[in-house]
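There's a structure below that I have some questions on.
One protein chain omitted, others in place.
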Amino acid sequence: MPESVEVPSPMRQMGYDRAIAVFSPEGRMYQVEYARKAVEKATTTLGITFAGGIILVAAKTLQKLLVPESVEKISKIDDHIVIGSCGILADARTLVDFARVRAQVNKMTFDEPIETYALVKDIADRVQRFTQIGGIRPYGAGFLIGGVNGSARLFETDPSGTIREWRAHAIGRGAKDARKILIEEYKEGMVKEKALDLAIRALKEGEKKISTRSVDIAIIEKKIKVYNAAEKKEILKKYI
Amino acid sequence: MPESVEVPSPMRQMGYDRAIAVFSPEGRMYQVEYARKAVEKATTTLGITFAGGIILVAAKTLQKLLVPESVEKISKIDDHIVIGSCGILADARTLVDFARVRAQVNKMTFDEPIETYALVKDIADRVQRFTQIGGIRPYGAGFLIGGVNGSARLFETDPSGTIREWRAHAIGRGAKDARKILIEEYKEGMVKEKALDLAIRALKEGEKKISTRSVDIAIIEKKIKVYNAAEKKEILKKYI
Amino acid sequence: MPESVEVPSPMRQMGYDRAIAVFSPEGRMYQVEYARKAVEKATTTLGITFAGGIILVAAKTLQKLLVPESVEKISKIDDHIVIGSCGILADARTLVDFARVRAQVNKMTFDEPIETYALVKDIADRVQRFTQIGGIRPYGAGFLIGGVNGSARLFETDPSGTIREWRAHAIGRGAKDARKILIEEYKEGMVKEKALDLAIRALKEGEKKISTRSVDIAIIEKKIKVYNAAEKKEILKKYI
Amino acid sequence: MPESVEVPSPMRQMGYDRAIAVFSPEGRMYQVEYARKAVEKATTTLGITFAGGIILVAAKTLQKLLVPESVEKISKIDDHIVIGSCGILADARTLVDFARVRAQVNKMTFDEPIETYALVKDIADRVQRFTQIGGIRPYGAGFLIGGVNGSARLFETDPSGTIREWRAHAIGRGAKDARKILIEEYKEGMVKEKALDLAIRALKEGEKKISTRSVDIAIIEKKIKVYNAAEKKEILKKYI
Amino acid sequence: MPESVEVPSPMRQMGYDRAIAVFSPEGRMYQVEYARKAVEKATTTLGITFAGGIILVAAKTLQKLLVPESVEKISKIDDHIVIGSCGILADARTLVDFARVRAQVNKMTFDEPIETYALVKDIADRVQRFTQIGGIRPYGAGFLIGGVNGSARLFETDPSGTIREWRAHAIGRGAKDARKILIEEYKEGMVKEKALDLAIRALKEGEKKISTRSVDIAIIEKKIKVYNAAEKKEILKKYI
Amino acid sequence: MPESVEVPSPMRQMGYDRAIAVFSPEGRMYQVEYARKAVEKATTTLGITFAGGIILVAAKTLQKLLVPESVEKISKIDDHIVIGSCGILADARTLVDFARVRAQVNKMTFDEPIETYALVKDIADRVQRFTQIGGIRPYGAGFLIGGVNGSARLFETDPSGTIREWRAHAIGRGAKDARKILIEEYKEGMVKEKALDLAIRALKEGEKKISTRSVDIAIIEKKIKVYNAAEKKEILKKYI
Partner (left out) sequence: MPESVEVPSPMRQMGYDRAIAVFSPEGRMYQVEYARKAVEKATTTLGITFAGGIILVAAKTLQKLLVPESVEKISKIDDHIVIGSCGILADARTLVDFARVRAQVNKMTFDEPIETYALVKDIADRVQRFTQIGGIRPYGAGFLIGGVNGSARLFETDPSGTIREWRAHAIGRGAKDARKILIEEYKEGMVKEKALDLAIRALKEGEKKISTRSVDIAIIEKKIKVYNAAEKKEILKKYI
C-alpha cells in the first residue's frame, strides 16, 4: 500500500518554472533552460573563422511551396556584421531587427560602423534583462554573430544573455555532431577555401541531409558575401 | 493497487499554460500553440501566386439569415494589399484594422503605398510582442497577405509572429487537404485562369462543400478585384 | 478500487478559466464563453429587417412593483440607431452609454449622424480589447444594433467582440426557438406589418409568455419609434 | 468504496471566486454575488412612492450605549434626494459621500439640483466599474434612492451596478417578508398617510421587532423630512 | 472508510483570505476580520462621555526596563482631540500620525480646529480604502476617538472603516467584560468624578491587573488633560 | 483509520505567508514574524542607558581572514546618534544608510542635529510601510538606536515598524539570557563604568564566548566614542 502520494516529476518542478524570473534550489533558472531547448531543437547554424574572415552556414527546413528566402537563418546586420540564428523564428526576427537598429544608430551617431563586440553586448544585455524582470519571457533564440571590424571575430549569444567568442562553433539540433568535426579538423589561420569545406562537411554531419535550397551561406570578409542559389549550388555540388 | 496518484494529463500541463508568456520544459510556448488551434479550426483560407498577381480564396460558415458580407474572411487593406484571415473573428478584425491604419500612415508619411513586406512585418512584430509580454494573450488569428508592389508576393503570419513567404499556401481546417492539391499541381508562373481554377479546386478539397455565398475571392494584380456574388457564381458554377 | 484520483471536470478547467485572458488547449477562451452564457440566459431580444427599416422586440422579466421602463432592453442611441441588449444589466447599460457618447462625439466632430457600422465597430473593438488584456473581465452583454443610415442594417455584437450582420436574428434564452420561426418565415423585403407580426410571433415562441408590460418594441425607420404601453397593447392584443 | 476523491463544493468554486473580476462557467460573477450577500444580511431598508413623494424607512441593530444617529441607514444627499442603504457600513458611507460630492458638483456646475436618475447612474456606473476591473473588490452595499425632481422616483442600485426603479421595494434581511406585504397592499397614488402606514407595517413584517430608536424614517416631498425621535415615537406608537 | 477527502477548515478558507480584497461566499471579508483579531487581542482601551467631556483610559503590557511612555495607547492629536488605540502598534502609530497631519492641515487651511467627526471620517475613509484596493493590507488597528468641539463626542473606528458613536465603549481583549460594567452602570450626564470611577472599574474588569505604570488616562474637556504618573497613582490607589 | 487527509503544518500556513502583506486568521502577519526570526538568529546587540549617555555593545561572528571592521554591527549615524543592528546584513546596511541620509538632510534643512526620536520614527515609518504594501518584503533587521539630544535615550525598532524606548535592552540570539542579567542588575542613573561593566557581562551571558575582535563597543555621550581594538582589549581583558 502506498506510504505516500508520489507526485510525478513534472509537478515537482511546477513551483519553479511558472514564475518567470525565479531560481530553482539548485541555482538554475528553468525558464532560461527551457528557452535554450527552443534553440537546441532548431536546425543547425555553424560559424568558422579563417584568415581574414568568418563563414556562417545554416540549414533550414523548407516545406514545399515555401519561398526559401523567407526563412532567414542568416541575416545581414550591417556591411560588416552577419547573424546566424537558431530558435523561435519570430523571436529571432525581432532580435535581429533590434540589432539592425542599433547598428544604424551607431553609424548615425558616431559616423562609423559599430564595433562587433559592442553590438554583441547590446544584444546580450537586452536578452539578459528579459531573464531578470518579471512579466516578460526570455528570448527563445540563440545567435552566432560574425563581424569584421579590424579583426574577424565570431561570437555566440544564448537565451541567458551569455556571450562567448569562438574560433568555430555550431548551435542547434546538429551542434553536437558538427562540433565533433570542427574540434577534430579546425586549425587557426585556415584559408577560406579549407574553412568553407570544413564548415559544410560539419553542417552535413549535424543535419545529415542538405540541399542547395535548404542551406544558407555567408562569408564575412572586408565585404560580406551572402551566396545566391547558383553560387550555393556550385559550392554544394560535391557534398550532396 | 495504485502506487501513486496518477494526475490526468490536462493537470500536468496546467503549470505551463496558465502563465501567459512562459516556456514549457520542451521549449514550447503552450499559449501560442493553443492560439494556433483557433486558426486550425477556422474555415480554410488559401492563397496562390501567378504571373503578375495573387489570388486569395476563403470559405466561410454562414448561418441562415446572416448577411454573408458581414463575415469578412478577405479584407482589402490598401489598393495593392489584401488579407485573408483564419481564427477568432474579433482578433482578426482588430488586427486587420491595425494593418489598415499602418498602410494609411505610411501613405501619408511617405506619399507612396506601403511595401508589402513592411506591412507584414508591422503585423508580425505586433503579434510577436503579444507572445512575450505578460498580462495580454496572443492573437488567435493567422493571415495570408497578398500584395503587389513591384513584384507579387504572398506572406503568412501566424500567432507566434512568424513570417513565411509562399508560392501557394492554405491555412485553417482544410489546410492539409488543400495543400496536397497545391503541392501536386502548382507551377510557378501559372496564368491567372489556371491559378484560379487550382485555387478553387484546392479550397473545395479542404472544405468539401462550397457555394457562391460561402466563398470569398480576391485577385490582387495592379488593381485588386474582390468578386461580387454574380461574378463568384459565374466562376464557381462548374465546381459546385 | 480506484486506479487513479479522478479529478471532477470543473477542477480540470480551473487552470484555464482563472487567468483572465488565456487560451485553452483547444484554442478557446473560457472567460469569453462564460460571458456568452450570461447572454444566453437573458430574456430574448430579436431583430428583423424589413423594406426600409428594422424592428427590435425584446422580452423582460418584471418583478412586481417594478417600474417596467427601468429595465431597458431596448435603448435609443441616436435618432437613427437603437440597441437591443441581452446579458448582465449593468454591463449592458455602461456599454450602451459608451455607444451614446460615441454617437454624440461623432455628431459634434463631423456634424452628421454616425454611420451605423462605425458605431458597431467602436462597440465591438472595446469589447474585444476586454478579452485580450489581463486585469479586466469581458463584457457579459450581447447586442442587436439596428440603424438606418442610407440603408437599414441589423448587427449583432457578442462578448468576444465579433460583429455579424443579419437579416433577422434573435439572442438570449429563447434564441433557438425564435430563430426557427424566423428562418422558416422570414423573407427579404417584407413590409413592416408582416415583419412586426413575424417578430412578435418569433419572440413569443422563444419566451412562451409575453405581455404588454414585459415586451419592448422599437421600429427604426427614417425616424425611430419606440412604442408606449398603449401602442404595445394594441399591437400585442392578438398574440396574448 | 470511493470511486473518486470528492472535492467539497467550496473548493470547486475556489477557482472562480479568487480572481476578482472573473466569470464562472455559468456566466455568473461570484464576487458580485458574494457582495450581494452582504446586502442580504443587513437590516431591512424599504421605500415606497406615494402621490407626490417617497417614504424611506429602515431598521438598524443598535448595541447598548451606541449613539443611534451614528448608524446612518438613511442619508440625505441633497435637498431633494435621500439614500437608504444596506450592507457593509464603511462601503455604504464612502459611496454615500461620493453621491454627495456628485450632487454638489452638479449644483455648482449647472446651478440646479442634480436630476435623480443622473445621480443614480453616477453611483451605479462607479459600482459597475468596481466589478469589471481587477485589483479592487465590488462594493458590498445596496441602495434605495428616493428623489423628487419634477416627479417622485424610487431607484435601487445593487453591487453589480444594476439600476431598477420601483413603486415600492425592500432590500436587506427582511426583504422577502416585507415585499409580500407591499405587493399585496401597495396601490399607485396612495396618499402619504396610507403609504407611511404600509411602509411601517411591511418593515415590521421583515424585522419583527422595531422600536423608535432602531427605525429611521424619511419622507421626500418637495422638501425632505427626516423624522426626529419624538416624531418617530408618535408615528410608531401604534405599531410597537 | 473515508467517503471523501475532508479538507481541514484552514484550507477551505485559503481561497478567500489570500487575495487581499475579496469577499467570501457569505459576503464577509476575511482579511478585514483577521485585522479585527489584531484589535481584539490588544490590551483594553475604554472611553466614556460625561457632562462636558470624555474620559479615555487604556491598559498596556509593559516589559521590564521599558520606558512606559514609549508605548503610546493614548495619543493627543490636537488641543481638543485624543485617540485611544488597540492593535498592531506600528499600524496605530502611522494612522495616529496621519490624524495629526490632517488636524494641522485643517487648522492651517481654515484657521480653526478640525471638527471631531470630520477627522474621524478622514481616518475611516483611509482605513476603508485599504480594504477595497488590492496590493495593500487593511490597517490592524482600532481607535476610540474623543473630541470636544462644541459638544463632547466619542467615536470608534475599526479595521473595516466603520464609524460608530458611543456614550461609552471599550475595545480590545477586555472589551466584553468592561462593556458589561459600562452597560449596567453608565448614565448619561454623569459628572466627571463618577465617570472616571466607572471607567477605571470597567477597565479593571477587562484587564484584571492594572497599575499606575500600565494604565494611561486622558480627560478631554475644554482642555485635554493627560495624567502624569503621580496623578495616575493618586487616582488609581483605591483600585489597585 | 484516517478520516481525513492530514495536511502537514507547513502547508496549512502556505496560504498566509506567500502573499506578502496579508493577515492570518489570528490577526498576525507571518511575513513580519518570519522577518523577526532573521533578527532573533543574529548575534546579540545590547544597549544600556546611564547617567548622561548610552552604551551599545554587540557581538559578531567573524570568519578567519575577515577584516573585522567590515561587519558593522554598530554604526555611527551622526555626531549624537548610533545604531546597533541585528538581522540580515544587507538589509541593515541599506536601512542604516537611509538613516544617515535623513540625519544629513535634517542638518542641512534646519541647521541643527536631528532629534533622536524623529530619526527613529523616520526609520520605523519606512519599515512599517514595507509591511503594508504588496510587492516588497519587510526589512529583516532590528535596531537599537541610542541618541543624546538633550536627554540620552535608547530606542528599539523591529521588522513590524514598532518603536519601543528602553532603559536597557538586548536583541538577537542571546537576548533572553542577556536581558535576565539586565533586569536583575540594571539601576537607573548608573554611572558609566558600572553600566559598561553590566553591558559586557550581559552580552557575555548571551553570547558565551566573546573576544576583543568579535565585540563592538560604542559610548554615546555628548560626543560618541566608538572603541578601537586597543581600547576594547583594555576593557574586555577582565571578562575574557
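Per-chain numbering from 1; labels A, B, C, D, E and F assigned in written order.
Quick note on the criterion: a contact is a pair of C-beta atoms (placed from the backbone, for glycine too) under 8 Å apart; a residue touches a chain by one contact, two chains touch by 3 or more.
If you're wondering where the values come from, they're calculated on a predicted model, not measured in any experiment.
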> So which bits of chain F touch the chain we can't see?
Replying inline: 1-2, 5-8, 10-11, 13-14, 17-20, 30-31, 34-41, 64-67, 69-71, 88-91, 93-94, 97, 130, 134-140
> Considering the entire assembly, which residues of chain A contact the chain that has been omitted?
Replying inline: 1-7, 12, 14-16, 18-19, 21-29, 121, 124-125, 127-129, 131-135, 153, 155, 160-169, 179, 182-183, 186
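Assume only the chains that are shown with their structure count from here on.
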> What are the chains that chain A and chain E both touch?
Replying inline: none
>> More than half overlap in residue numbers between the two sides of the chain E-chain F interface, or less? Answer same or different.
In response: different
> How big is the gap, in whole Å, between where the Cα atoms of chain B centre and where those of chain F centre?
Replying inline: 66
>> As a quick test, compute the distance in whole Å between the mean CA positions of chain A and chain B.
In response: 29
> So how far apart, in whole Å, are chain C and chain E when each is placed at the average of its C-alpha atoms?
Replying inline: 53
> Which chain D residues touch at least two other chains?
Replying inline: 1-2, 5-7, 14, 18-19, 134-135
> Among line, ring, star, complete and other, which best matches the way these chains touch?
Replying inline: line
> Between which chains does touch occur?
Replying inline: A-B, B-C, C-D, D-E, E-F
